[in-house]
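This is the structure I want to talk about, given as structure tokens.
Note that one protein chain of the assembly has been removed; the remaining protein chains are unaltered in position.
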Amino acid sequence: MPLAYSLPTDLSPATVVNASSLLRIVALALISGAAIASRLFAVINFESVIHEFDPWFNYRATRVLASEGFYEFWNWFDPTAWYPLGRVVGGTIYPGLMATSGVIYSILHGLNLPVDIRNICVMLAPGFSALTAWSTYMFTKEMKDESAGLLAAAFIGIVPGYISRSVAGSYDNEAIAIFLLMFTFFLWIKALKTGSAFFGTLAALFYFYMVAAWGGYAFITNMIPLHAFTLILMGRFSSRLYVAYSSWYAIGTLASMQVPFVGFQPVRTSEHMAALGVFGLLQIIAFAELVRAHVSSKQFQRLLYASVIGMGILGGLAIVGLTYKGWIAPWTGRFYSLWDTGYAKKYIPIIASVSEHQPTAWPSFFMDLQLLIFVFPAGVILCFRELRDEHVFVIIYAVVASYFAGVMVRLMLTLTPCVCVCAAVAFSSVLDTYINPVEPDAVEEEAETAGDGAVSASSTAVSTSSGSATKKGKKAAPAAQPGPLGGLVSTVSAVVSTKKGEKSRGIFGGDTRLAVLLNALGMLLFFVLHCTYVTSSAYSSPSVVLASTNPDGSQHIIDDFREAYYWLRQNTPETAVVMSWWDYGYQIAGMADRPTLVDNNTWNNTHIATVGKAMSSSEEVAYPILRKHDVDYVLVIFGGLLGYSGDDINKFLWMVRIAQGVWPDEIQEPNYFTAKGEYKVDDGASNTMKNSLMYKMSYYRFAELFGGNQAVDRVRGQQMPKIGPTLDYLDEAFTSENWIVRIYQVKKEDPLGRDLRTANAFEQGKRRKRSKPVARRRAIV
Amino acid sequence: MLLPLLALLFAPLCLAASFQTDHAKLVQLAASSNGVIRLDEHSYKLLTNPKRTWSASVQFTALDKKRRCGPCKDFDPNWNAVAKAWSTVPAAERDNHFFGTVDFDHAMSIFQQLGLQSAPVVQVLPAVEGPRRPASGRSNPIALDFSGGFDAAPLAEQLSRHTPVPIPYKAPIDYSRIASGLFVLLSFVAALRFISPILKSRWTWAAITIITSLIMTSGFMFVRIRGMPYNGPNGQWIAGGYQTQFGQEVHVIAMIYGTLAGGFLMLTLVVPNQLSPSRQRMQIYLWTGVIFVMYSVLVSIFKEKNRGYPFRLLL
Partner (left out) sequence: MAPKTVSSPATTNSFQSLLRSYNETTLPRLKLIDAFLLFLMLSGIIQFVYCVLVTNFPFNAFLAGFGSCVGQFVLTASLRSQVNPANRAEFKEVSPERAFADFALGSIVLHFFVYNFLG
């Protein structure tokens, strides 16, 4: 059998193995470096700053942890959040992230490296992405071999779908959770393969870490039982499965209940019942198997099977019954909305209002995963081809995660690792096939039998027909050595071991190899370009600091948020309560250090609706609400001047909807639309809209800015009326450079006991017009 | 047919009659028509008596075929179902809240009077006087919003906030659906013997898996949840914009993904088995070409969606 290109023949097998393992380590190190480096765009373009919203809370909590110690943190009651209710922080968070940075902080300080806690928080996500790459490598190694593992590690290192949640500064639970997810899955697969309780216990420990770190742990809680259940259905029950699953479940469940925020949920909510059910089923089956081993009677065995099925059904009914009786909580809204996709919009608008919870259109998939998204089905097929127990896992993962990612943009994150693994399997199969230098016998030459040919080929390939090398090659086949040369060894020997006696298969000629390999290489290069582009342009914005491009191409930094928050910090008393929409609660608490009414931990819908009501009703109605909640300042985000589309007027309808959910008599969404059902802010806006506090605060004195010209709202592209709204109960306190943040001070009650509108009118020297209704008065003014 | 006549007959009497008889009439009207009063100008006036002690919910609709109001037709049965559920409430509470329907073609003037431009609309008229007067003293109608869809259950839930007692609406058990489900299940069990080789074949499952994930990653759920149309007006099939898509895009994109994945599989699984060098060479070039061209097409479609995207292949 001929070779397409010649190989060095004077290498000893030990050299090949050593070189390949060295190359592997170097490659992994480089991949880690690339993974970290590509996440640093945000730091380079802006600065080392915490991003977005939730990270600000995590950062604040970590600071408490680092300065006050773990016990203080654990019992931390935060009186400034959810004013006046306060928030028990220790019991309402997943502490894994803060604990991780806290540990790193104390280790570094123990080594006399005085690193600022902020820098640890900023760099945590990139650091863990390197670990994710490594755990993906380990996981994929179990699926195929080391070369596929390296590809998978490279993919996950730079794929935008994961970078989107783990750039430097994005200090959120997902930053460490994806590593934990992949590593738990790897340990599970390892436990299943070896049947060792050691790996089961490790899987349970990492599961515990995951539970402590991210609410998405429920994905593991359901994936592993689903895998086990599928294996049982496929008739692949084995003692290894029993050992792996039982040790994982028994320890993992008990461990997960140590996290205060999770509490007794693992035994009391439907999300966790699948795991319990499969656990019970496995015990029954294991017992039945044990009995079966001792009895040979056919009839008895049949009875045994019947009783197993009966017990399974009984157990299922018991769970259903307990759910019915209320002992087990039914699926929570968040989970339920994954199945019944209309559910969230109807019943939990607060979930539906978050942009991360919207369904995913295909461009998002392509943007986040690029070529992986279409190579991944090929990888799934290859998994079907082998279909060992661990391949079943990847297949289930692929189906489940692609459904979830379709329903919610946010869950793209769980799909990404699976896509990377499958795509790596497919890609490395292509590379294996086309790098392999062995050419099969053409159909014309039938003299030589294929089997002999293959053996002789392997001996030529590995070394100069030394018998030990061939043996080595054969031995390597199951364990599969990676790296350029190792991959060669493995593929060559794979040809030997799998295709003996069958038709030989392979590729003829060098040009064909070159064509396919060049094509693949080109695709990979394009992938790298794409990832770099997407990361730098789309995912590296801190959203606290904005950037725009000047006409000459240089970057202009828009720092309105921090400007405004520092204004609050410097110019207001420490107890001044700031009201804003919940999106900005964490930032205000983190950067301005002032009490807030509501924040991104949306645990109290009524409180949020109260803020929504205040924002969406008229000044007269809102004022008592503001006073009752001791609000001193009201903060709104307004993008009309700059064209910043994430502003409060665009979120306004959600405020209305959420308020309407609690006060359907007083707030009604249709009133905020024009008669034709359009959402307008210009002259044609409805009166309710024009009188709402939010509208007034956003457009107060906006028209003056244009000095008599037509004022234009750049976000909505609408022309504003010449005469803007007036405010009687609030005073403008601060407006940032680009008008993005506007802060209003709530006036105290009039000392003379007048209502503030009359007092204002009096001061402006106008006569009171008491008898006229509000709407008409506006028309005159 | 008879109801408007009846109302007309009563009309002069109504004007003269005392307030009590107004109420009695409404009760009678409601009772005679399954709980929903078919309102015309006159009975509408009766119902919206400015001194009413009762509340009412009124559906404004246009059911006539020539009006071509699809949502009206969808909504009407739900409305009637809820009203019917209300009519099962004991008389003491039931007679304090009425359900009415105003059809555009029977009472155009009411639509004009209220300035209604679209249908269906549901308004709730709170009681103005008497014990059921709302605490806020509000007497102008409250419009219901349909953001939760036209289904009967949310409607009943919303209306229950305004009725004296919650509307005892229960979604009717859909026997035909249960029966068809059972039938499918039974026929499945019956056929299990014959199709079990298919079910046990891994390639059946592979096909199911691949099709599912292809469809899901092409934005099928987006189209379903958002109710996107199959294609846009004037026949365009790519929705402009990165965050949106039409139904047809699901097909096209899934097909492209499928072809590309197929190309990879061909190159790895099928081509190496080809033992004639010339044929194999041709296949390799063919599939490499297919992958390259399809990939270019995909990138160019993506560029169409995301204008700022700087890369392109062939196209």
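By written order: A and B. Residues from 1 in each chain.
Here is the rule we use: a contact is a pair of C-beta atoms (placed from the backbone, for glycine too) under 8 Å apart; a residue touches a chain by one contact, two chains touch by 3 or more.
What you see is a predicted model; the values in this text were computed from it and never measured.
Looking at the complex as a whole, the chain kept out of the display touches A.
Only one residue from A:G310, A:G510 or A:P624 touches the chain missing from this view: A:G310. Shown as candidates are A:I36, A:A168, A:L181 or A:A204; the residue that touches the absent chain is A:A204. Considering the full assembly, A:V291 is the residue among A:L3, A:L22, A:V88 or A:V291 that touches the omitted chain.
Contact with the undisplayed chain is limited, among A:A66, A:V243 or A:I649, to A:V243.
Residues touching the missing chain, restricted to subunit A, are 194-198, 200-201, 204-205, 238-240, 242-243, 246-247, 249-251, 253-255, 257-258, 264, 267, 283, 286, 291, 293-295, 297, 299-300, 303-304, 306-307, 310-311 (touch as defined at the top).
Keep in mind that, in the parts below, only the chains that are shown with their structure count from here on.
Centroid to centroid, with C-alpha atoms defining each point, subunit A and subunit B lie 31 Å apart. The touching residues of subunit B, when paired with subunit A in their complex, are 115, 117-118, 134, 136, 138, 142-143, 145, 147-149, 154, 158, 161, 202-203, 205-206, 209-210, 212-214, 216-222, 224-226, 242-245, 249-250, 253, 256-258, 260-262, 264-265, 267-269, 271-273, 275-277, 280-281, 284-285, 288, 291-292, 295, 298, 302, 305-306, 308-311, 313. Within the complex, the subunit A residues that touch subunit B are 341-342, 345-346, 359-367, 371, 373-378, 380-382, 384-385, 387, 395, 398-399, 402-403, 405-407, 426-427, 429-430, 433-434, 440-443, 503-509, 511-512, 515-516, 519, 523, 526, 529-530, 533, 537, 657, 660, 664-666, 668-670, 675-677.
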